[in-house]
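In this view, the complex is presented without one of its protein chains, the others remaining in place.
Chain naming follows the written order as A, B and C, and within any one chain the residues start at number 1.
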Amino acid sequence: MSRHYCITEEPISIEKTVSLVTRPEAGAVNTFIGTVREITQGKRTLYLEYQAYKSMAEKKLMEIGEEISEKWPEAETAIIHRTGRLEIEDIAVVIAVSTPHRADSYEASRYAIERIKEIVPIWKKEHWEDGEEWIGNQKETKAYAAGKPEEEDIS
Amino acid sequence: MSRHYCITEEPISIEKTVSLVTRPEAGAVNTFIGTVREITQGKRTLYLEYQAYKSMAEKKLMEIGEEISEKWPEAETAIIHRTGRLEIEDIAVVIAVSTPHRADSYEASRYAIERIKEIVPIWKKEHWEDGEEWIGNQKETKAYAAGKPEEEDIS
Amino acid sequence: MNKILFFAELQENVGKESIEIEAAGQSIKQLKEYIEQEYNLSKVHQSMTAINEEFAPNDETIKEHDTIAFIPPVSGG
Partner (left out) sequence: MNKILFFAELQENVGKESIEIEAAGQSIKQLKEYIEQEYNLSKVHQSMTAINEEFAPNDETIKEHDTIAFIPPVSGG
């Protein structure tokens, strides 16, 4: 699988991810870095656990890169997503998109993160002091309870 | 002057710039990295030279950060701009904006780069094989010739 | 034989990452009904399905050696 589209258990280097897409023709690199947020919807997260269907997830990341190349032909994309246990502030995902001009780099990068949340088989489990839950939503708008609905409203 | 808003002659670390804005409340960091592009409007650049009115430029960068905080109260911003001689692919500017949710990080980061091109006293001089020119435009839409208009149309 | 993969909540509920069963000739929908009954796993119906790492609709027919994965709503990023 290409170095540009990876699922890894190791900490992600922003610098290395960016260097995958820098090139003489590109004057702009937009990156999106997703980090572990402590408070989500009023609940304090202790840590997260990411799981992926690795082989399919890497395929889907590459597919997102191909979609970007169709929409923004001069763009070059790299997406690295981490799995395993992540602490608060750890980096879960780095997207880097280089383009000759800056507007495209923003739009393509934004497109990438939205598509990741739609089609890439990666899941996160939030661990709180009073429970844990697999977050089951594609666009971070809703969650479904993980068999312990009675703990759902504690916050 | 704050470490968050700097003009420097040293190479810029993306990692360090991002770390200035990561924090437990933020789940998203958008960065914009401006690099030296080899070809601009059909002309091959050999290298660039950036000059700044350093003290005022750092003030203006900080002002942009304050404007962002007014528009996106939960955002935290860092902007580092390099001056001196830069080679092709070198990083000229790194903007990092962290926010709790991703949409804001994209919008605030975009706002920052547009404002830099409007109000921050930094200038670049392009050096080509057949000449050189201070680029005099605020939004990269036009340039004015540097006293050698006869070389302007060679490309 | 067919390999059936479970992820996230489904994996925890089934207690296994994967199982091997003979599912060739069945539709995805039929397989989901079997899984629901066998593992008391009604949430399998809220999952998307991948056959050999590509999303597939409920009426797709499973072939010999296909690998089936149930994909609960994703939450990467």
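To be clear about the criterion, contacts are C-beta pairs under 8 Å (C-beta built on N, C-alpha and C of every residue); 3 or more make two chains touch, one makes a residue touch a chain.
Predicted model only: the values in this text are computed from it and were never measured.
Chemist: Who does the absent chain touch among those shown?
Modeler: By the stated touch criterion, the chain not on view contacts B.
Chemist: Hey, which of B:10, B:66, B:87 or B:118 is the one touching the hidden chain?
Modeler: From the options B:10, B:66, B:87 or B:118, the contact with the absent chain belongs to B:118.
Chemist: Of the residues listed, B:50, B:72 or B:106, which one is in contact with the missing chain?
Modeler: Only one listed residue reaches the unshown chain, and that is B:50.
Chemist: Applying the definition given at the start, please give the residues of chain B touching the unseen chain.
Modeler: 34, 50-53, 55-57, 59, 81, 92-93, 113, 116-125, 134-138, 140, 144, 146-147
Here is the rule we use: only the chains that are shown with their structure count from here on.
Chemist: Averaged over CA atoms, how far is the centre of chain A from the centre of chain C? Could you give it in whole Å?
Modeler: 24
Chemist: Could you work out how far the Cα centre of chain B sits from that of chain C, in whole Å?
Modeler: 49
Chemist: Residues of chain A that touch two or more other chains: which are they?
Modeler: If we look for residues of chain A contacting two or more partner chains, we find 34, 113, 140.
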